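These notes concern the structure reproduced below.
The complex is shown incomplete by one protein chain, all other protein chains being positioned as in the whole.
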Amino acid sequence: MNLKLLYFASLADRAGRSEETRDSAARTPRELYVEVAAVYGFAFTADRLRVAVNGAFVGWDHALGAGDEVVFLPPVSGG
Amino acid sequence: MNLKLLYFASLADRAGRSEETRDSAARTPRELYVEVAAVYGFAFTADRLRVAVNGAFVGWDHALGAGDEVVFLPPVSGG
Amino acid sequence: MTARRFRLGEEPIDVAAERPALDHAAAGAYASFEGWVRDHNDGRSVRQLDYQAYPALALAEGEAILAEAVARFRVREARCVHRVGRLAIGDLAVWVGVSADHRGDAFEACRWIIDEVKRRVPIWKNEHYADGESGWLHPT
Partner (left out) sequence: MTARRFRLGEEPIDVAAERPALDHAAAGAYASFEGWVRDHNDGRSVRQLDYQAYPALALAEGEAILAEAVARFRVREARCVHRVGRLAIGDLAVWVGVSADHRGDAFEACRWIIDEVKRRVPIWKNEHYADGESGWLHPT
């Protein structure tokens, strides 16, 4: 199914893009992160990231649906 | 000797004046406060007041000199 | 719907313009915090920086923090504005304002809000150093 991914900060730098649409078999954010981390060589382990789907924080085993917007959030540094 | 006294807040209200020059035999602020408290009926005991001479805090047994400016300071309420 | 308590700002934050939202005749205390861009961090000389936000989630999470603050502390009102985009040394990066009847509550709520904003809101800082390097900060 098609998923939309947004990338921020160092993840965007590493991926070389700020968004993409992927056709993925991942059923959860956990599976999706394994997939994209391998593609782009993301160094973060999942425990250092948070994940949001459609603009809200979710757990790593949240069930993904077609068309979902998925974001892996590296540690924040605002303020 | 002549001493100048300034009165603030409720002490000024009670004394009916904000300053006066007194010819007093008081050798210390402690003795001077007993004198003026009797004259004006000040209700504060000395332990609730601070005393300043010539613009600086002093102890109650500070030696007064002719022409000193003496102020008995009731509890403050700025801020 | 009430006015937003948390906002992202593309333009310089006008603190004076934010203040009327905090006025309240029963409020005797106002505490505020401002984060300014420093010329150094971790021993490196900083020239400028960029803040990037994930806007949809940053706005929702910031609004949730301000609502929590109003519920947790005895405050009358609380607001926060965070800049995004490029900032120079001395620029105002984030502002928090809190009004309350008593000063203890105003200080505690203000401190709590900036701590939570820094901990939870999806905003990232990219520092540009004097040596030409730059880097996104991801505190552990």
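Order of writing sets the chain letters: A, B and C. Residues in each chain are counted from 1.
In this section, contacts are C-beta pairs under 8 Å (C-beta built on N, C-alpha and C of every residue); 3 or more make two chains touch, one makes a residue touch a chain.
Just so it is clear, the structure is predicted and the values come from calculations on it, not from any experiment.
Novice: Checking the contacts here: which visible chains does the omitted one touch?
Specialist: Looking at the complete complex, the unshown chain comes into contact with B, C.
Novice: Identify the residue among C:L8, C:L59 or C:A106 that touches the chain left out of the display.
Specialist: Going through C:L8, C:L59 or C:A106 one by one, C:A106 is the residue touching the chain not shown.
Novice: Going by the contact rule already stated, which one of C:Y30, C:F73 or C:W124 would touch the omitted chain in the full complex?
Specialist: If we include the chain that is not displayed, C:Y30 is the one touching it.
Novice: Of the residues in chain C, which ones touch the absent chain?
Specialist: Looking at chain C, the ones touching the missing chain are residues 15-16, 23, 25-40, 89-90, 99, 101, 103, 106-107, 110-111, 114.
Novice: For review purposes, identify every residue of chain B that touches the missing chain, sorted by number.
Specialist: 6, 8-10, 13, 44, 48, 52, 55-57, 71, 73-79
Keep this in mind: only the chains that are shown with their structure count from here on.
Novice: Compute the distance, rounded to whole Å, between the mean C-alpha positions of chain A and chain B.
Specialist: About 73 Å separates the centre of chain A from that of chain B.
Novice: Give, as an integer number of Å, the spacing between the C-alpha centres of chain C and chain B.
Specialist: Chain centres of chain B and chain C, defined by C-alpha means, are spaced 49 Å apart.
Novice: Between chain A and chain C, tell me the centre distance in angstrom, where each centre is the average of that chain's C-alpha atoms.
Specialist: That pair's centroid distance is 26 Å.
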